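Got a structure for you, questions after.
Just one protein chain is left out here, and the rest sit where they should.
And now, subunit A:
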C-alpha cells in the first residue's frame, strides 16, 4: 500500500520501538489500569520453564561444545527465568548431544531462586544426576503406546514402573520430580490420541509424586480445539496448579494453543530460547515454541513472568551464532532486523 521506499527511510527502527513500547520489551508494571487480568480470567503470573539447553539443543543438528552450553545457561540464568532445564542424564549412546551432562551440571552458575531440572529416564540416570549436583529431576512418559515403544523401547506401564523407582528415591532425598506426558495432542505413529488416555497417564505420574505434569504436543499438530478437549479431560484428574503445557510450533499453532491453555487457567508454560530444537518427525520443520514469542504475548496480556525479554533475545542471539543458524523466534527476527535507521 503506497510508497514503500520512503516509508523505509523514515520509520522508527524496531530497536527504537522496543525501547519506547513498554509492552514489548518489559514485563508489565503492577496494576496497569487498562489491563485487568483477573477480570479476563487469565492468571496474573505465569511460570516459564526454559527447555532450550536440553530439549532445544538435543534436537539441533549441530552439537555445541560444553563451554557454549554452560555460557548459554549462565546467560539464561540472568534473564529472570525461574526454571531452566539444563541437560539429560541419559546414555550418550542414545543422545550424544547430552553426553557432557556431568560437566554441564557441575560447570553452570547456580542462581538463587532458579531451578535447574535435568532429565532422568531411570534410576541409574537419577543417581548420576544427584552425584553431579542436580536438585530437581524430570521423567518422560507418553500418552501413546507406539511412541513409548519406539522412543524408550517399552510399554507405558513398564515406563511408569521405571519412573516409580525414580520418584521413590527422589522422595527419600527430597528432590522434586516433574512429569512430562508426550503426544498429548497427537502421535507421529498412532495419529489421534484420546484425551482420556492423556488424563490417565498424567494421573499415574501425579499420583506417584510428580509435583507438576507438563503436557507436550510433541509433533505440534494440536489446535485450540484439541487443546481445550485434552485439558478438560486432564483437569478432571489433576489440579490446575500442577499443570503445564509444552507446545511445539511445527504447524504454527503453539501460541494459539498456549493462549487457550492459559484462558483455562494453566499457569506454567514451557518454551525454548530462539525456538531451538527442530522436530525429529518432520524434516526441516520447527519444534519448540520460542521463549521470546511467548513472553511477548504474555507481556501484551499484562501477565507477569518476571522475565526480561531483551535479555532472552540476547541469549538467543548468542546460541544462534554458536549454532550458525537463524533464530526461530519471530520477535527476535523482527527486532534484530532494523530495516534502516534514521
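As a working rule, a contact is a pair of C-beta atoms (placed from the backbone, for glycine too) under 8 Å apart; a residue touches a chain by one contact, two chains touch by 3 or more; residues count from 1.
In the analysis below, contacts and distances are computed from a predicted model.
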Given "WD repeat-containing protein 75", "Synaptobrevin homolog YKT6", "Hydroxymethylglutaryl-CoA lyase, mitochondrial" or "Exosome complex component RRP40", the protein name in the UniProt record of the chain not shown would be "Hydroxymethylglutaryl-CoA lyase, mitochondrial"
Sort through A:143, A:170, A:234 or A:255 and give me the one touching the missing partner chain.
-> A:255
Across A:123, A:194, A:267 or A:282, the one contacting the chain not displayed is A:282
Return the single residue from A:222, A:277 or A:316 that touches the missing chain.
-> A:222
Name, in rising order, the residues on subunit A that touch the hidden chain in the full complex.
-> 1-4, 6-8, 10-12, 14, 17, 20-21, 23-24, 34-35, 40-42, 188, 220, 222-226, 228, 249-253, 255-256, 258-260, 263-264, 279, 281-286, 290, 293, 296-297, 299-302, 329-331, 333-334, 337-340
